[in-house]
Structures are given as C-alpha cells and as structure tokens.
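A single structure is presented below for examination.
A single protein chain has been omitted from the complex, and every remaining protein chain is retained in its original position.
Chain nomenclature is as follows: A and B, assigned in order of appearance, with residue numbering initiated at 1 for each chain independently.
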Amino acid sequence: MQAAIGVPETSGSRRPGLLGWLLMTPMLLWLAAFVIAPTLILLVYSFCQRDDLGQVVYAFTWENYERIFFDPDTGKFGSTYLTVFLRSILYAGLTTVICLVVGYPVAWFIGRAPEGRRNLLLTLVMIPFWTSFLIRTYAWITILSTNGLLNSFLVDYTRLIAEPFEMLYTPGAVVLGLVYSYLPFLILPVYGSVEKLDNSLVEAAFDLGAGPVRAFQKVILPLTQPGIVAGILLVFIPSLGMFAITQLMGGGTEPTIGEVIQNQFLQARDWPFGAALGMTIVLLFAVVFWCTSRRQNALEN
Amino acid sequence: MKTTRLLVALALLVTALPTYGQAKKKQVLNLFCWSEYVPQSVIDGFTKETGIKVNVENYASNEEMLSKLLAGGSNYDLVQPSEYTVEALIKVDKLEPLNFEAIPNIKNIDPKYMKLPFDPEGKYSVPWMVGTVGIVVNTAKVKTPITGYKDVFDGTHKRRIVVLNDAREIVTWALATVGVSANDLTPENLEKAKPILANWLPQVKVYDSDSPKTALLNGDVDLGIVWSGEAAILWKKNKKFTYVLPAEGAHQFIDSLAIPKGAPNKENAEKFINYILKPEVSVLVSEDFPYTNPNAEAVKLLKPEQRANPASYPTGEPKLETFKDIGKAAKDIDVLVTDLKAAKKKK
Partner (left out) sequence: MTAAPSAPSRFRLPSGMALVNALCAGWSGLVFLFLYIPIILLVVYSFNKSEMSVEWGGFTFEWYEKLWNNGPLIEAAKNSLIIAACTTVLAVILGTIGAWLLYRYKFPALRSLSTLVFIPMVIPEVIMGVSLLIFFAVISAPLNEWLATFTELEFQRGFLTVIIAHTTFCFPFVLVAVQARLFGVDPHLEEAAMDLGAPPIKAFWLVMVPYLLPAIISSALMSFTLSMDEYIVTVFVNGPQSQTLPQKVFGLAKKGLDPSLNALSTVFVVATAAAVVLADRVRKLNR
C-alpha cells in the first residue's frame, strides 16, 4: 500500500501533452515565485554573515551551520541547538501519537456516519478552530491555572483536594495544548480514507471468520493507511515548529526549535543563523521525503 | 450550480485585489507602532481635527519593526522605537531629523527626558512614554521584604516567579548584581553573568513579555520582574501588588516617536507628534497605559490616584539606566540564555 504523499500511481503513466503542461503552468509558476525563490534567498542568507543590526552581509561562511551541529567550546559534535531540536521532536512525536489514538476513532465514527451527517460532523470538528488560537489558549489557561476553573471546582466546590493543583506551566499542559490544536489535522485526512472504505471488503473479512481486532489489523488499517500517514505528517511537522503553546501554556522554560528560530529574527538579530536553522529543518524533511517516496517507487516496481 | 459558485468565488477574488491600490489620493499617515500602544481615541481625535486618515500597522517587538523597516518595500511615516532602537536607526541613518518648527508643543516635554545618550542632540525622536523594569510583589503571598534581584532569587520563591522573556533584560539584571552596567556587554562580563543566571533561571516558572500580569493574577506566581505598565495595571486592580525598583539598578526605557527616512507624509507625521504632545491628548494615553508620562503638562492633569501609582510614578532616588544599542552582542546574549535554558535538567 502506498503512502498518501509520494509519487502517485498514475493511471496510464501518460506523458503530458500540451494541455497537461498548460494546466500545470499556474501551479509551476506559483511554486517558482513563492516557494523556490524565497527558499533560495534564505539558502543564500544561511551562508552569510551578519552586521551589527543583524542584517546580512554577503560574505561566505560555514559558521552558521557549524554552530548548529558542533559545540563552539569543545568542537565536538552535539550542541545546544541539537538538544533543543531533539526535545521539539520528542514533543511533536508524543503529540502525534496521542492525536492518532484519540483521533482515529473519531474519524472512523464520522466516516461511517450516514452520508448526510458527515459534512455536518466534520464542520463541528472545525468550528472551535474558527475562534482565534490565542483566545482558545487563554481559555485553557483560565481553566487550568492555579486560581482557575478546574482548581476552583476541585478545591472549593467538590473539596476533592485541599490545595490547588498546579496544572499550568508543566509539560503536561503543553502536550494538552498541542493535542488540542492539532487534532483536526489528523481527523480530516483519516476521515478521507475511512470514508472511501469499501464496506464489502470489511464484510468479507467478517464472513471469513475474522474478529474485530483481526479485521482491523489486516483489512481496515492497511486500507486507511494513506489517511493515517497524511494525518501523521500534518500533525508532526507543524507541531515541530510551534512555539506559542510552549510559551503560553508551558511558561517558555524549555526552548523549542521554533522559538529559537523566531528569536534569531526578533531578538538576537542574527538573520543568517535563523536562516541556517530553518534551512536545516527544510532540508531534513526534503531528504526524508525524497527517500521514502523513492522506496515507495521501488516497492511498486 | 457549481459554475455559479466558481463565479462568485472569482468575483470575491477580483474585488479584494484593487483594495491595495487605494488611499493614495487623500491625506494619510502611515503609523507603525506597538500593538495597542496608541489609543483609538487619540487616532480618531487626530483625524477629526486634521482630516488626515491614519493607517495603523502594529508590531510586537523592536526587532520586528526593524526587520520590516530595513527590508524596504513599504512606506511608513511614523515609527515607535524603544530607546536603543532609536540609536541603532540613527547609526544607519534611517531616521529623518525632526522639524521642530512644526512641533511647537515639544515644550511640554519634561527636559530630563530629552537629549539622552541614545539621541544626544534630540534631533530625531520625541518621547512617547517612559517606564521601568522592576519587581512586582504579591504582598498577600510574599511576607519577606523584597528590595532587589537578589531577594527575588534567594531560593525561597523557587518556581513562583515570572520574568520577561527577553534575553537582554535578564542578562542586565544579573550584571546589575555585580555592578556591571547594562551597556557594557563584553564577553568577559557575559561570563560573569553565566553562573548567576545558572542559579536564577531554574527558579523561574514563566517567561512572558506579552502579558506577565496574567500569571500573577492567576495565582500561578507570586513575584515578577516586569514592565512598569504591567505592574501599574496590577496595582490598579488590586493594591496587594506592590512595585519595587531593584536596589542594584533598573532599566528605564523610553519609547519614542520617530520618522523613518523617506517617509512620504513627513508633514503629517509632524502634525501627529504635535497633536499628541497636547496635554489633554497625552492624558488619554496615560489612561490606557499607566506608564510614566514624559509630558510635564499632561502629568499636571492626571488624577491623584494615577499619580499615586508606585509603578507609574516611582518615588525615591532609584538607580536607573537606559539601554544603548549593543550591536553584535545581541547574538551573544541570546546564545547565553538559550544555552542555559536548554541545559536545565528537568527538575
């Protein structure tokens, strides 16, 4: 089974005719102007030095990339930035796993709902996200803070605990915030796969004597894999760059890679270094993506 | 059905595009200022009096403003930099000298806020609001006396502290405790700050430059090193939040108005500056943002309660220092603080 993102299985492997190229041109132009050109600019910047104001000085240097990978004092491999990067990956990974576990059943439910209901349910999932991100996060802060609603409920109203429980500004709060923000990004793609699941296949599995667990493992899971993979990517990658939640709900005590990059442009005045950090992330993913799609192609052939 | 939807969508597209060409004929002022730092009442009043339309764009940090200003491609008439940014802009010749003939109300400004080191000739900037960075104490929870940074970080308030998420501020506080000036950020001095901060940072629960008062109000922290405006708002809400200027020395910041080079509507900008220097207008600003008002005439018009606010108008002879532009050292500071924050082991 193929990943959702990757080289598509072409229906006839046709080479594009004039019409094909014509239709493709807008997208190509768009990519060239607004993706390739800015990325190239940044690539150039990442090899530059900075002046007092933090703007780029066109003088070639490796030092930005060196700083990312090597400790400046000892010269060995491993630096603060790698640590920060790893921690961000950890949080993003945890968020993704939780979103998957929490969100898959929801996507299943919506995908198997009667046809008229499905769009309604989907929209219901999205509505909370049409309120502003900041306001939603502050709402959580109101709930979780020491003088907040949850604590008032526990301490004053139900007297379940004596002292307020410190929930905010902890890693748990950060994960909660992240899961809350990215859940729809998992539900939507998985729903896409579930929705087009051919029911007869599932029925066939049962007719052949498989229990629910087996049916899931052997039939449903593989068939919904494109959606799952898309969902994982759509949660993991953005949550890597996210820093607002770690700051607002985690207190900002543990820097994330997103925050560090932000700092380079908005505090440290070191645009070239910021560009280098950004480029590293982009290149990392481009490479991973390139390799996996190559493997998919190899599997096909 | 579907084609009509497409057509409607395209129509939407087309109508949105021409809007970027407007507003070229009327008299306008392109104001680039801190988020919510210029009250709407001031802007409306200005438009009413002069007929000039004000386009407002906001930024959340000096560096953001610098980035957009220096990148080019936009026409700002008025910016609102903090003092060290004014200095940086003067250094790269990005500010227009002000024509004080057009700004007679400049006489209302208290002279002690003009011609400071960041703009020695006073040619390029006019003070908007003055403030300090100091210590807020929730006296309901903290019973011991707090006089300075050392008291805050003496270990008894571990994880009950909020500080600004600003590397330069943090390093400055550490250096103040060993008698080093805020503007003397040599590598040797930064080395001195390292062990101090290694001790201090694990005690901090929240880093927040945007709204540190939230953590204090919510009871998640009891002490904070914050902007005086935040402290003033807290005091207005509840007098239990007192404000202390650290004995070791505090940062006094001056946010100013300045005109970027090449501003298309320079005269309108100067009119605006003159307008806000009027005492009755300046009072409106103080209403919304209880920082220290540098307009001596306006201060006379303030209510007694506003004058009594210890965060807005601190008493005594505090040790204050304004920031100068530190150029390359900005990067070193960020590295220092990031390293320390990241290296902290989970408690």
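Definition applied: a contact is a pair of C-beta atoms (placed from the backbone, for glycine too) under 8 Å apart; a residue touches a chain by one contact, two chains touch by 3 or more.
All values derive from a computational prediction rather than experimental measurement.
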Response to the item:
Note that chain B touches the absent chain at residues 2, 9-10, 12-13, 16-24, 30-32, 35-36, 40, 55-60, 64, 67-68, 71-75, 210-211, 213-214, 217, 233, 237, 288
Response to the item:
Contacts from chain A to the absent chain lie at residues 2, 4-16, 19-20, 23-24, 26-27, 30-31, 33-39, 41-42, 102-103, 105-106, 108-110, 112, 114, 116, 118-120, 122-136, 138-140, 142-143, 147-149, 152, 180, 183-185, 188-189, 191-193, 195-200, 202-203, 206, 211-212, 215, 226-227, 230, 233-234, 237-238, 241, 257-258, 261-262, 265-266, 271, 274-275, 278-279, 281-282, 285-286, 289-290, 293-294, 297
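We adopt the following convention: only the chains that are shown with their structure count from here on.
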Worksheet item: Cα centroid separation between chain A and chain B, in whole Å?
Response: 33
Fill in: Residues on chain B engaged by chain A in the complex (per definition of touch)
61, 63-64, 66-67, 70, 88, 91-92, 165-168, 204-208, 214-215, 217-220, 325, 327-328, 330-331, 333-335, 338-339, 341-344
Practice prompt. Would you tell me which residues of chain A are touching chain B in their complex?
Written response: 50, 52-55, 80, 83-84, 87, 138, 141-142, 145-148, 164, 166, 168-169, 247, 251-255, 260, 263-270, 273
